[in-house]
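A short worksheet on the structure shown next.
Excluded from the complex is one protein chain; the other protein chains are retained at their positions.
Note that the chains are named A, B and C in the order they appear, and that numbering of residues resets to 1 at the start of each chain.
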Amino acid sequence: MLFEKIKSPGLAHISYLIGDGSEAVVIDPRRDIDIYLEKAVEAGYKITKVFETHRNEDYIVGSNELKVKTGAEIWHADRMLDYQYGKAVEDGQEFKVGSLKFKAMHTPGHTPGSMSYLLYGYEGEPWMVFTGDALFAGDVGRIDFLGEENLEKTGSWLYDSIFNKILPLGDEVILCPAHGAGSVCASAISDREWTTLGIEKKLNPKLQVKNKEEFINLVGEMLEYPPYFKNMEESNLTRQELLANYQQPAALSAAQFTEAMEDDNTYIIDVRTEVSYASAHLPGSISIPLQNLPSFVGWFIPTGARILLVTEGEYPKEAIKHLYRTGYDNILGYLGGGIIKWHMTGRNSEAINTVTVDKLCKLLDNDSDDWFILDIRSEDELEEEGEIKYAEHIHLTQLPENYNQLPKNKPIYIFCGSGLRSMTAASLLKNAGYTNQWVVLGGLTAWNSTTCPVVNHQ
Amino acid sequence: MLFEKIKSPGLAHISYLIGDGSEAVVIDPRRDIDIYLEKAVEAGYKITKVFETHRNEDYIVGSNELKVKTGAEIWHADRMLDYQYGKAVEDGQEFKVGSLKFKAMHTPGHTPGSMSYLLYGYEGEPWMVFTGDALFAGDVGRIDFLGEENLEKTGSWLYDSIFNKILPLGDEVILCPAHGAGSVCASAISDREWTTLGIEKKLNPKLQVKNKEEFINLVGEMLEYPPYFKNMEESNLTRQELLANYQQPAALSAAQFTEAMEDDNTYIIDVRTEVSYASAHLPGSISIPLQNLPSFVGWFIPTGARILLVTEGEYPKEAIKHLYRTGYDNILGYLGGGIIKWHMTGRNSEAINTVTVDKLCKLLDNDSDDWFILDIRSEDELEEEGEIKYAEHIHLTQLPENYNQLPKNKPIYIFCGSGLRSMTAASLLKNAGYTNQWVVLGGLTAWNSTTCPVVNHQ
Amino acid sequence: MLFEKIKSPGLAHISYLIGDGSEAVVIDPRRDIDIYLEKAVEAGYKITKVFETHRNEDYIVGSNELKVKTGAEIWHADRMLDYQYGKAVEDGQEFKVGSLKFKAMHTPGHTPGSMSYLLYGYEGEPWMVFTGDALFAGDVGRIDFLGEENLEKTGSWLYDSIFNKILPLGDEVILCPAHGAGSVCASAISDREWTTLGIEKKLNPKLQVKNKEEFINLVGEMLEYPPYFKNMEESNLTRQELLANYQQPAALSAAQFTEAMEDDNTYIIDVRTEVSYASAHLPGSISIPLQNLPSFVGWFIPTGARILLVTEGEYPKEAIKHLYRTGYDNILGYLGGGIIKWHMTGRNSEAINTVTVDKLCKLLDNDSDDWFILDIRSEDELEEEGEIKYAEHIHLTQLPENYNQLPKNKPIYIFCGSGLRSMTAASLLKNAGYTNQWVVLGGLTAWNSTTCPVVNHQ
Partner (left out) sequence: MLFEKIKSPGLAHISYLIGDGSEAVVIDPRRDIDIYLEKAVEAGYKITKVFETHRNEDYIVGSNELKVKTGAEIWHADRMLDYQYGKAVEDGQEFKVGSLKFKAMHTPGHTPGSMSYLLYGYEGEPWMVFTGDALFAGDVGRIDFLGEENLEKTGSWLYDSIFNKILPLGDEVILCPAHGAGSVCASAISDREWTTLGIEKKLNPKLQVKNKEEFINLVGEMLEYPPYFKNMEESNLTRQELLANYQQPAALSAAQFTEAMEDDNTYIIDVRTEVSYASAHLPGSISIPLQNLPSFVGWFIPTGARILLVTEGEYPKEAIKHLYRTGYDNILGYLGGGIIKWHMTGRNSEAINTVTVDKLCKLLDNDSDDWFILDIRSEDELEEEGEIKYAEHIHLTQLPENYNQLPKNKPIYIFCGSGLRSMTAASLLKNAGYTNQWVVLGGLTAWNSTTCPVVNHQ
C-alpha cells in the first residue's frame, strides 16, 4: 500500500497520494505534479484517478496536469459548477483502488458541493477520511464564501456535515484534511501533524459546542478574502496552461532587469529576509520574504502582473513554485548574482530603518505624540499574544486601503510577530511615499521578552 | 566560465554547454534537455543560443525543446535544408557569448553543410573547436550519406575541412567532437575522453595519410545505415512534439500487458540482461539489453511502432530516454513488478539455450557437420579480435535479411563479443521460428581466453 | 513539529524521528543513521535523545552511531541488562521535547523490560503511542524469547501491557509500532500503514479475546528463531564498530573474485532475481534475491562470515545496507560488471532448472512416484493460501536440517509463493549435492491461477 502526504509549505496545503494493487489516486493535487509522478513511479503505481474535495479558491489544482501525464480520470466536487473537463462525483459514489475502496460523501459548508472521501480498510471498515476544507486539526473550514447573508445556511450545512456525517464514522478513524497550520482556509488550524476524529472531538475548539446554533455563532464570521481567490476560482474550472509550456524564468543582468522594470504592469518582489531588504533593495520593490510569499502575494500583486524577483543571487526555485501555484504565471526572471551585482554596476539601492526592541524601548520613553506605533497583526494574533499600549491596529492585508490613517510627519514603528511582515508593510509604505517608517526587529515576540517601562501590554 | 560536456550513453553522443558572463550556448543538444536547464540555472546562466553542427541523423535534436523553455535562438547547420524553425548559420559568422567568441566554420564532408564552431579564448586565440561529426578522437566522420557515387566528393570535402581548416588551428587547440567511442557515426572512435588537434594529428589513424587521394581511399567506404536514420533526418527539420506533452509510460499488470500485446504494431522489447532473458521471457519479445538499446532499436523496431517494455521490475527510466532520443515516442508501458508477476498469474514464459565456452568446446569436438557457428560481430571486430574457424559471419544488423543462410535442423551456436548481442540474435531467430539456437556466454572474449582443441582462431 | 516515519524494507522495521522546538528524538534508530541526521538538519532540529523500546534482536540499533554524531543521550529499555553505554529508562519517566512530552511506560511481554513511549500533544492529552514490539497493526509481539516454559508468564505480561496500559489510552490515540507487515517479530502484521488504538481494538485478531487465558492461548506459540538473533542481542548491549570506519566494499574483477572465493569462511550471495540466478550463476553461490536478503541471510550465513556479492553489475548499495543492519560486517566486495564479465573471462557458470506451472501441470499427469513436490512455505502461508496435494512441507528456514527427507533419484519440484524463495532452496540443495531440483516459476500464486487435472488443492 502507498500512502503519501504531500505538504506545500506557505499555503499549508496537503494533498494525498494513495495506492493499492497497481493503481493510485491523488486527492487535491497541487499544480506542480512532479512529486506525485515520482512517488507513484518509484513505487510501481499508475495514477488512475484524481479526487477533488471542492473547487479550490486558494491555489491552482493540478488535476489537468495529472490528466495529461497519466490519463487519470478527474473527479470534481461542487458538481453544480461548469467544468471544462473531468466529471463531477456524486454523493455515495464508490471507487475501487486495488483492494481498497473510497466512498464520496457530500459534506457541504465550506462550499456548497464539498466532498469528503472515506477510505475503507482491507477489512471493509472506515479507516481514514479526507475531509478537504470541512474539518481540520483544531478548526473547521471557513463558511463565508457565499456572503454574510448565507452564514446561517452554510454554518448549518457544515454542522450537519461534521456532526452527522464525519464524526459518526468513529473516534478511531484517521483524519486527513486539506490544510495544516497556517492556511487562510480557516482561522486557527493547529500544528497537529496527524490526528483522528476522536482527538478532534476532544480537542478541536470548534467542536465543543452544544448544538447547531452555538456552532453557527462560533464559526459564522466573515474572514478576509484575498483578491487572487477570484482568479483561482475561475481558473480551477478550466484546463490551465501546462507549466511545461512556460519559458523558464532566467537570470537577468542589472541592465536587463532595469529595462524589464520599466513596464507599468511589472512588479519587483524581493523574497530575501527582512534584514537583507532593510539594508539594500531595489527602488520600487516590495518585500515579501520567501516563506510569506504564498500567503501575501495574492494581496499585493494583481493577477496577470509581470513579475521580477530579487533573491540572494540563487535561482528562485521555491518562489517560482509558489507563484505558479497561486496563478502568477508571468515571471520574467530574477536578478542574476543578487544585489551585489546590481551595486557593482554603480546602481543605487535604498534602505529601510530598523530598530531592536531594546533600543525602541529607550526611544519611546518620551511623549507619545512624537511617534506612531503601527501593529499589523491579525485579530487572532492580537487576542492570543496581547496588544501594545498606544498601538494602532491595521492588519497588513488592509494596509493599502488605510494609508490615510498614518502620519507622514513622525516616525512610524511597525510591529508584527517577528519583523517579517513589518518589512512588507514598510516596503508598501515606502512605495506610497512614506519615508520615516521603522521595522521593529523581532516584533511582538521580542517585545514580550523584554521589559519596557513606558509602553506595556494592556 | 561554464564548460560542461554532456554524454548520452549508447548513442555515444556528446553535447556541450558553454557559458560566460550571464549567457550560455548549447551545441547539439539532445532531446531531453533537463540537464542543460539544470546546469545553466545552477550556475546562473541563461541559455541564449543553440548551435547545431549538422542536421543529425542518429538522434532527435533538442533545439526546439530548448527554444520553448529558454527562448534561445536556434542556429542550424546544413543551411540548404528546409527547417520549420530557427535560422541557418553562415560560414564565418561570429557570436559573442559573454567575453568569449564563437566562429562558425563550414566543414563539409559528413554532410554537405556541416559546421564546426571555433571557440576563441579570453585572449582572442583559438581555444577549442567543436567539430560535430567531422573529426573525432581516433576517427573521422562517415561520408557515405550521399551514396557510393559521391564518396570521392564528400571525401574530398572532408579532407579539406580537416586538413585545411581544422588542423591548421594549432596542435594546442582542444578538440570537442559530437561523438565518443561506440557511435555509429564513425567506425572506430577511440576511448579518448579529452583530446587536442595535436594528439589527433599524431595518433588518429585516418590522419596518417600522405594526400587527399589516400585519405579518400581510407575513409571512402559505405557503412551500415539503420532504418531509423531516415526518420531522424526528417524529424530534425521540424518542431517535434514536446516530451512534456506525452503521457508517462506506466506499470501494466500482466493482464493489461497481455491485452496491449495483441495489437499487430506492438513490439515487446526486453531490456534485461542476456541471462535474465535466456531464463524466462515473454513469448514474442525481442531481447535488447539496456546498454544496447540506442544502437539496435533503430534496426529492429519500425518507426511508429507501439512499444512495451520488460525490465527487472523497475521503472524503465533509461530505456524511455533512449527511445525518445531515437524517436520511438509511442511507449505504452512496462510490465509492472517484472516477470515474476507475469509468472504469478500462471502465464507461460519461454527460454533460450545458453552455453559457456568451456562446455561448447567439448561439444564441438566432433564432426563439424553436426552444428553451425554463427558469428554476428561487425567487420571491424572480426579484423581486430580475430575470427573463429568454421564460423559463418552475418552482422547482427543484417540478420533479418539472411535467415535463409541458417540451418533449421542443427544447433546454431551464436557468438558476439560478450553474449549480449547474441541474445538479440537468438530472440530474432526465435521469432522467425528457429528453436535450436544457443547463445555462447562470454562470446568471443571468453573464447579468446580459453584453449579449445577443435576450433581455433584462423 | 517534525514527525518522520522511517521504514527499513525487508526487516519491516519502523523508526521515528519526532521533533519540536529545536530538539528531536529518534525511537529505535537503525544502524545507518544518515537519514535521521539529514532530516533533522534539514528541518533545523538537533537530535538530543534516542529512545529504545527494547533490546532489539533482529537488527543492530543505531543508538551509538547517533551518540557519536549528535551527542544524543541514549535511553535503553530492558533495564536489567548490562549495557556498555547509555542509560536505562524507568517506568513513568518523562521527557520534554520542545513543547511536547514523552512518558515511558513499562509494557513487558515481548521482552521483560520492553517500554512504550506515550507522546502527549500540545494540550497535554495522549496523542501517539510508540509501542515497539508490544502491539502492531493486526498483531502483537512474539513472546517466545524466554522459552516455551515461560509463555504463560510472558503472555500474561503482554496481556496486561496491552489491555491495561495501552488500550485504555483511548480509541483516538495513534499507534506507532516498531514493525510493519513482513517482520519476523510477529507472525501476521497487517499492511495498515497508519492505525489507531480504536482500529486495532476493532480489527486486530489478537485483541478479539474474552480474557487473559484466551489471549495466552492465542499468542503463546514458539516461533522460529533465526541464528543471527543471538548475535544481535549481544551486539546491542555494546558500542558496535562505527560504519564509517569500514572499508567500502568494491568491485572485484573475475580473477580477484575467484581468489577471494577460496577462503573457507567465504560465502557468495547472489542477490539477483530468481530467473537471473537460474540462467547462470557462480558455482557455490547461494541465491537470496535482494528483497529477501534481510529476512533470510540470518538463517543461511553464519555470523562473522566473509561475504562476496553478485549483482546485475551495479554497486550493491542496498544489499550492503541490509547486511550491515543485520551485523554482517565483513563484506569483501562484489563481482564488478556482473556475471557477463565472469563469462567473458571464459569462466564457467551453472544453471538451475525452472518450470512454469502450465508445463509442470502436464508433467505431473502421471504416476506420482516419479516426482517429488516440495513446498517450502511457512505454516501461516499453508493455512492462508492452501496446500498442494502430494506436496511435502519443509519451511525454507528448516531446509538445511532436513535434506535427508528429500530424494536424490527423482525430480524435486519446489514451490513457494512466487519462485523467489524456491530459488534460494534450489541453490541450497545444489550446494548440498542435489542435481535434479526444479523451481516452479510463479509458485503457488501461479498454481492457484490455473487448473491442473492431476494435482489439486486439498
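Going forward, a residue touches a chain if its C-beta (ideal position, glycine included) is under 8 Å from a C-beta of that chain, and two chains touch if they have at least 3 such contacts.
Values in this document were obtained by computation on a predicted structure and should not be read as measured data.
Of the candidate positions A:84, A:265 or A:345, contact with the unshown chain belongs to A:345.
Check C:211, C:248 or C:435 against the missing chain and you find that the one touching it is C:248.
Here the missing chain is touched by one residue of B:201, B:239, B:306 or B:359, and it is B:201.
Among A:84, A:238, A:356 or A:398, only A:356 touches the chain that is left out of the view. Mapped onto chain A, the footprint of the missing chain covers residues 272-276, 278-280, 312-313, 338-340, 342-349, 351, 354, 356-359, 418-420, 441-443, 445-450. Summarising the interface, chain C meets the missing chain with residues 22, 37, 41-42, 44-46, 68-71, 242, 244-245, 247-248, 250-253, 313, 315, 333, 336-337. Panel shows chain B; residues 1, 3, 121-123, 125, 127-128, 170-174, 190-199, 201-203 of it touch the chain omitted from the view.
By our rule, only the chains that are shown with their structure count from here on.
The chain occupying the central position, as judged from C-alpha centroids, is C. With centres set at the average Cα position, the gap from chain B to chain C is 44 Å. With centres set at the average Cα position, the gap from chain A to chain B is 49 Å. Among all residues of chain C, none touch two or more other chains.
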